[in-house]
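First, the structure itself, so that you have it in front of you.
Yeah, one chain of the complex is gone here, protein chain that is, but the others are all in their spots.
Let's turn to subunit A:
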């Protein structure tokens, strides 16, 4: 399977649909341990992003992801704007000039996104952030000969659920300390939706690297 501009658009549009459906849920998660704006911010940012990319014409994946990143940076007020924005900007650099890539190259671009996220958010695995989903998911995709759609979704969900037991070390939730335990991290929850949307592109079940 190759990943092209149309599929990249489909990924973002599917992700936006899931964000809109789960807006209240993400907000509830964020009200428990953050400032309560994650659902609204993500919904506003990705609605704008989808509007931008469905109107735009793109010759390559790099310019598409650049528009996604810049729209998020401009439109989202909380930490999720610069974080998701950085993720897509890093991927856009890795995919500059590419009309379509194989899955291996897509995974390499997402690995660059993960590196960018860790630098921007100064977070590591175990800090109760989106990194707790991103890092194991990227590792899974890097190390498999074939990517199974269901395995990808299940792993993302498991890692999202895993943030419930962690004590927050970053963001507004870190002010709560141990009181953050028992709640799923909102950024991990939206990251699960991002990878579940990607998995839907691989709907035939598995994708050879």
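Just so it is clear, a residue touches a chain if its C-beta (ideal position, glycine included) is under 8 Å from a C-beta of that chain, and two chains touch if they have at least 3 such contacts; residues count from 1.
The working rule: contacts and distances are computed from a predicted model.
Going by its UniProt record, the hidden chain of the complex is named "phosphoenolpyruvate--glycerone phosphotransferase" among "Phosphate transport system permease protein PstC", "3-isopropylmalate dehydratase small subunit", "phosphoenolpyruvate--glycerone phosphotransferase" or "SMC-Scp complex subunit ScpB". Taking the complete complex into account, A:76 is the one of A:76, A:141 or A:184 that touches the chain left out. The omitted chain makes contact with just one of the residues A:41, A:113 or A:180: A:41. When the full complex is taken into account, the listed residue touching the unshown chain is A:121, out of A:39, A:62 or A:121. Within the complete assembly, residues 37, 41, 73-79, 81-83, 85-86, 120-121, 171-172 of subunit A touch the chain that is not shown.
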